[in-house]
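Let me give you the structure first, and then I'll get to my questions.
For this view, one protein chain was removed and the others were kept in their places.
Chain nomenclature is as follows: A, B and C, assigned in order of appearance, with residue numbering initiated at 1 for each chain independently.
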Amino acid sequence: MISDEDFIKDPKVPGPTKEEIRCLVMCKSEVSKDDIVVEVGCGTGGLTLEFARLAEKVYAVDKNPKALKITNMNLEKHKMQDNVQLIQGSAPQVFNELPSFNILMVGGSSGELSPIIENGYKKLNPNGKIIVTAILLETRLEAILNMQKVGLKPDIIDVHISKGKIIKRGTMMEGRNPVAIISAKKI
Amino acid sequence: MISDEDFIKDPKVPGPTKEEIRCLVMCKSEVSKDDIVVEVGCGTGGLTLEFARLAEKVYAVDKNPKALKITNMNLEKHKMQDNVQLIQGSAPQVFNELPSFNILMVGGSSGELSPIIENGYKKLNPNGKIIVTAILLETRLEAILNMQKVGLKPDIIDVHISKGKIIKRGTMMEGRNPVAIISAKKI
Amino acid sequence: MISDEDFIKDPKVPGPTKEEIRCLVMCKSEVSKDDIVVEVGCGTGGLTLEFARLAEKVYAVDKNPKALKITNMNLEKHKMQDNVQLIQGSAPQVFNELPSFNILMVGGSSGELSPIIENGYKKLNPNGKIIVTAILLETRLEAILNMQKVGLKPDIIDVHISKGKIIKRGTMMEGRNPVAIISAKKI
Partner (left out) sequence: MISDEDFIKDPKVPGPTKEEIRCLVMCKSEVSKDDIVVEVGCGTGGLTLEFARLAEKVYAVDKNPKALKITNMNLEKHKMQDNVQLIQGSAPQVFNELPSFNILMVGGSSGELSPIIENGYKKLNPNGKIIVTAILLETRLEAILNMQKVGLKPDIIDVHISKGKIIKRGTMMEGRNPVAIISAKKI
């Protein structure tokens, strides 16, 4: 994985998703080199770059032009612009202009998780995956309910990672904010 | 419990121990109103004040004069100086000048956990409790090993608390640093 | 606290609430000896007994007669029946027959958390506390939303405890199921 420190950041743009969460998202996505990925709420581009490394094509969508700018800077820094298309806009609408896809990754939903999952599901290829990362309690539950609504059976993990920091007196364990990963496969 | 925000703090003094950890330490200590408590490494005084509220007498020891000053300011703020004696010094030596006690609470040990537990155990009354709070991996293990060395059977819990913060979009879960509480009763 | 092992259990009755969670509930409740406590969903009686130890009077309500029977067996075992009244019934209705109270503890709500909080709030004395323990994601969110609806500002903690188990090769950390405690004070 790309190290958390290797991303250009902006205080007004969320992310990057921490290394361990990016790792778990990649595993849950079962991404492979022929996959078309649509990412909603790309923020700093943490997951965008990981998907770009492993997939055929990534469409990274965000409402916030600043997020797209930072994501682009990170793609440039890591020389990974080739298979990523950045799209400014609102997710459920943007889907109409995109080809069908294999992976829908939702990192930010601006309160529109329900139409994102409903419409995203329609554009999702068979065996495709929907993944939602959630820092809010509300998002955890909306992701579960909306996946169930379209007939998916969500896998839900809540990930609490403590990081060991070696200081003079020993190894201090520092808590990270928990992140939930809700994912499901279209059958 | 006293709220975390109700303590006077100093950037050079650790603490106060967070409310939930103070609560669990009180429960594990089984403190009651006739108890004599010795606290090693009182820091900001978080646990000192809780013990002062519930015990007969608290001896709060710290090597750092600044810690004792802050603890004293917090005792004054909450009008709880009456049954607390502040002692500057090194814990295993200080024990010699103290009466026997019912609770030994170690919040900071400056690398001397082994003699603190060994000598503290000798001064501990029957049914007395030793409690160690640990933020370092090393302290977790030293507490267990040194308690076992004097024949105690430690109870070990590692406490990870996430706090819900209500923001505009919902309830964000924020991770706290994990703290271990190792405790044992002298039989 | 009473040890987890010291409760009589029944496979069909949930609980007892683990020692550390009971401890945190007691602290969040700020229970004192003049308090009237109403507990909804007493289950095995874990919290009932802790409140009985510290409060003036506890009304323990459960829909399930088996739960009340087990709670009663635990009260008898620990000789704590004196200030506990067991009530079979549905919580929001039962409130009508009770005096006003200082603490409303909800450990199980059978899908009626909204009326329990709404009606319970009306019977709650000034400075009274409402506490909800939640093992479900849904309950976490319903507790927050319903407390906010009656004008309360909930304190939310999600508690993850690992317990150290000493085996031949060392100290194994065993994860417990996380429990959320949502609490608020009526002002």
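Just so it is clear, a residue touches a chain if its C-beta (ideal position, glycine included) is under 8 Å from a C-beta of that chain, and two chains touch if they have at least 3 such contacts.
Keep in mind that this is a model prediction, so the values were computed, not measured.
The absent chain, not drawn in this view, touches the displayed chains A, B, C throughout the complex. Among A:Glu20, A:Glu56 or A:Glu118, only A:Glu20 touches the chain left out of the display.
Although one chain is not drawn, the whole complex shows that of C:Ser29, C:Thr139 or C:Ser183 it is C:Thr139 that touches it. For chain B, the residues in touch with the chain missing from this view are 137-138, 140-141, 144, 158, 160, 178. Although one chain is not drawn, its touching partners on chain A can still be listed: residues 1, 19-20, 23-24, 26-27, 141, 144, 154-164, 166, 171, 173, 180, 182. For chain C, the residues in touch with the chain missing from this view are 111, 135-139, 160, 162, 164, 169-178.
In the analysis below, only the chains that are shown with their structure count from here on.
If you draw each protein chain as a dot and join the dots that touch, every dot ends up joined to every other dot. For the pair chain B and chain C, the CA-based superposition corresponds to a rotation of 180 degrees in steps of 5.
Shared numbers divided by all numbers used gives the overlap of an interface; between chain A and chain B this overlap exceeds half, so the copies present the same residues. Taking the mean of the C-alpha atoms as each chain's centre, chain A and chain C sit 38 Å apart.
Separation between the centroids of chain B and chain C, computed from CA atoms only, is 27 Å.
Taking the mean of the C-alpha atoms as each chain's centre, chain A and chain B sit 42 Å apart. The set of chain A residues touching two or more other chains comprises 137-138, 160, 178.
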